[in-house]
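All remarks here apply to the structure that follows.
Every protein chain of the complex appears in place save one, which is left out.
Chain lettering (A, B and C) follows the sequence in which the chains are written, and residue indices restart at 1 in each chain.
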Amino acid sequence: MIRFECDYLEGAHPKIMEALMSTNFEQHCGYSEDDICTEARALIKKAVQNENADVHFLVGGTQANLTVIASALRAHQGALCADTGHIAVHETGAVEATGHKAITLPSENGKINAKQIASYVDEHFGDASFEHMVQPGMVYISHPTEFGTLYTLKELTEISETCKQKGLYLFVDGARLGYGLMTPGTDVTLSDLARLTDVFYIGGTKVGALFGEAVVIMNPALKRDFRYLIKQKGGMLAKGRLLGVQFKTLFTDNLYFEISKHAIDLSEKIRNCLIEKNIPFLVPSPTNQLFPVIENKALEKLKEKYTFSTWAKVDDNHTAIRICTSWATKEENVDMLIRDLEAM
Amino acid sequence: MIRFECDYLEGAHPKIMEALMSTNFEQHCGYSEDDICTEARALIKKAVQNENADVHFLVGGTQANLTVIASALRAHQGALCADTGHIAVHETGAVEATGHKAITLPSENGKINAKQIASYVDEHFGDASFEHMVQPGMVYISHPTEFGTLYTLKELTEISETCKQKGLYLFVDGARLGYGLMTPGTDVTLSDLARLTDVFYIGGTKVGALFGEAVVIMNPALKRDFRYLIKQKGGMLAKGRLLGVQFKTLFTDNLYFEISKHAIDLSEKIRNCLIEKNIPFLVPSPTNQLFPVIENKALEKLKEKYTFSTWAKVDDNHTAIRICTSWATKEENVDMLIRDLEAM
Amino acid sequence: MIRFECDYLEGAHPKIMEALMSTNFEQHCGYSEDDICTEARALIKKAVQNENADVHFLVGGTQANLTVIASALRAHQGALCADTGHIAVHETGAVEATGHKAITLPSENGKINAKQIASYVDEHFGDASFEHMVQPGMVYISHPTEFGTLYTLKELTEISETCKQKGLYLFVDGARLGYGLMTPGTDVTLSDLARLTDVFYIGGTKVGALFGEAVVIMNPALKRDFRYLIKQKGGMLAKGRLLGVQFKTLFTDNLYFEISKHAIDLSEKIRNCLIEKNIPFLVPSPTNQLFPVIENKALEKLKEKYTFSTWAKVDDNHTAIRICTSWATKEENVDMLIRDLEAM
Partner (left out) sequence: MIRFECDYLEGAHPKIMEALMSTNFEQHCGYSEDDICTEARALIKKAVQNENADVHFLVGGTQANLTVIASALRAHQGALCADTGHIAVHETGAVEATGHKAITLPSENGKINAKQIASYVDEHFGDASFEHMVQPGMVYISHPTEFGTLYTLKELTEISETCKQKGLYLFVDGARLGYGLMTPGTDVTLSDLARLTDVFYIGGTKVGALFGEAVVIMNPALKRDFRYLIKQKGGMLAKGRLLGVQFKTLFTDNLYFEISKHAIDLSEKIRNCLIEKNIPFLVPSPTNQLFPVIENKALEKLKEKYTFSTWAKVDDNHTAIRICTSWATKEENVDMLIRDLEAM
């Protein structure tokens, strides 16, 4: 079976495995206070082009989300997000479990916009009984979104400005950030994210690492005591050096970007094939996640050989599926899939 | 510098690294629902000699503690523990952050006993205003304790019986379980833990793994929906197979026990040397953590070559330190330390 | 200024004030363990026609909601409710602050139905990644709803059966229950609520009391340790007898029902006048809350003499307002309002 259902099917990039092997018997102090983590942090600061960034390594995305949000918000505040946002739908209420509401806004292809945010905040404070409602304290967006779509630099800048104007933090979930950054046509760079957000994270789990997310804190108010929060929420890895090794490797010699490009190149091949075949898409996603709407009979045939995620029943005869490529996807498997699609 | 300050200084046992390498490009579904995890679970069920055990893999100890406790207790209940218990002192209030109080009992060398537990519960329910106090809902103990000491089978049995009698769950934190099981003279086995507790965990992070703890749930009431809790608390590893690979390796061919014995053999060597030198101990710990009280001047000398944890200032001239051995400790380093201790 | 904006503008019914006065210097033990509370509880058990009901007195509605929900749900569970439900929109995230998500369903005139609930639960457990989502553990509905509408006995029975079938608790917020029960045409009685729900509460604050809600627990699983939760959530009134006195008075000689009827009779008068004037309603509410859509110019005029709640801007020239009657509304004021409406 060849798997395309998600982008965390394999282990790690061989260079990471090598680095883990070669440092395996080095002795390092715990909790990411070791030299390798220091080096990795320096590389990331350089990549985001900001020396004042605080970089923390966490194990996973839900952990990163709940830790950042619990650290940033006061008890009566919530996080504004798309109604399709990961914190709203796929984290078992992790944010609510820290006491904060994920306040959802209607989204289009996974995205929300500055105007919606401004309206929500204005309506909140304009209501006579505003104290009876959760105060919006932060905006959470994903880039790429859960539907593989991307914000433009203009959209991101507007959201950032609105957040500053309305007194909200801006937090960007970058679980698949590498893929977003390497998508042709995007005008958003790593340093834009550092410039426009209060905090964001660079996903490793889905982009070449065994696991790990690098949380980058830009706003000084959010830097204070963040390590306490990591520990309290169970995210302080004893052998923190493992995260250091992985991110050091990813941010050496552009590896993070190169392997992201690999995934994007392969998804482009599949996308083109689907377009040629006139197969419609649930969402026009330019990144490594594709959401074609497939005829059920054809899908049954494909499933004998491949795995996909089932995304939505579109009608009695059609199903939207998710096809993911990743840093680890083999071109030969993509070519085989394309041949099978063409033969349909 | 040769480090003895803790038992998580190195990466993982070479067999684990090999297994990670050899499975690296296998495609596995996420969240520990893969075949390797299934195999690992089967091996652990066999090791604890109970087919009905539910086995879940978590990344770290604090995460395991807070997830188990949040899953088991109702909102008004707390966990009884030693005043030196890890959840009470070294987890940044992780348990309180889930809403539950760590209720501390005075401890002796890290241990509490059945009588204390029974008294506490009786006093609680005997008080006219019992509803004004946190209800004890669980007993949390560590085996080995944070001071390297061990419960005897008799002590553990009494605690277990008291818990059953008083309606409390018994949860054993086994972050260093392997070392406890392989300590000469202990009469507690893995299957005893399965028989006497409602839930416990088998520590991997400190015993040969890169990271990972295997939570073993025995009480059916605690099994229900535990995976929801893992996800909510940020502990659901996307590439769960990594935990499966590690625990499968540890529980194949007795690896977990053999490497634990290695640490115990080496700590025994150091302990004997310290005893011969008439160096007193803060705590009489039989496992891989030693707490000798060293004269400050000698300590300064040793610190030029070795790292230890500073545990407590005993008097103006003496300091209690912690010396740890582990699965990775090199015998040559222990021998060197012993020579230097003897030369003091 | 004559106020119609809500149903908690005055103090308490004179009989309650009298009872408070006449018992003022009696000495009673605290925390609702006194004799008056016992009598009040007996009267309520009689009124709900079930001797096995557990009755607890809380001070307010938000407090009652958060305490019941925190007591009933496990950490990974949430409460299904209308998207207009009080817990979802007007309690500053009180439920989320206890760690639980309010999961919203689209509502019609404030109501949800059994089919929606069943579908939601089926979809939840049918999803491959159900553990990544909050588990529905309870249904919360308001009767009357926040829009003054009522469930029919058939609707309530279907919801109750669906809850039982799907393993959810059913919790009814009865902040305005008296008004609902006395509305002409309703076929839902107090004993129906006791029979069909796991827990509900009988609102006092809005129906004649200074403050206070009587939580009635029917499901034995929810009875256990509820007083601990009341205390923990800050709802254990030291002078609990105050709640006892109030509910004893309300449930003596049908007072609760009579004063509710008074409000309903007066709202009926206003409703009829509005209908005659062909003024449309935002929601067809049969109880003590009316939501007419008024022309802005006329509204400005009315506001010189009366207060209403502004509910929604309907278009540039029309605004939906809320007019409330209550146990304390004076008929002469209603008549004056009607004259002014007719003169418009």
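Keep this in mind: a residue touches a chain if its C-beta (ideal position, glycine included) is under 8 Å from a C-beta of that chain, and two chains touch if they have at least 3 such contacts.
These numbers were taken from a predicted model, which means no experiment stands behind them.
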item: Absent-chain contact - pick from A:229, A:243, A:323 or A:338; value: A:229
item: Candidates C:211, C:251 or C:308 - the one touching the absent chain; value: C:211
item: Touch criterion as defined above, residue of A:65, A:84 or A:98 at the omitted chain; value: A:98
item: Hidden partner chain, touching residue among C:63, C:183, C:197 or C:325; value: C:63
item: Chain C residues touching the omitted chain (full complex); value: 1-3, 5-6, 8-12, 14, 17, 20-21, 23-30, 59-63, 66-67, 91-94, 97-98, 205-206, 210-211, 228-229, 231-239, 241-242, 307, 328
item: Absent chain, residues of chain B that touch it; value: 75-76, 78, 89-93, 96-102, 128-129, 131-135, 310
item: Positions on chain A where the hidden chain makes contact; value: 31, 70-71, 74-76, 98-99, 129, 131-132, 135, 225, 227-232, 236
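Keep in mind that, in the parts below, only the chains that are shown with their structure count from here on.
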item: Mean-CA-position distance for chain C and chain B (Å); value: 49
item: Geometric centre distance via CA averages, chain C-chain A, whole Å; value: 42
item: For chain A paired with chain B, centre-to-centre distance based on mean C-alpha positions, whole Å; value: 33
item: Multi-partner residues of chain C (each touching 2 or more other chains); value: 75-76, 98-99, 129, 131-132, 135
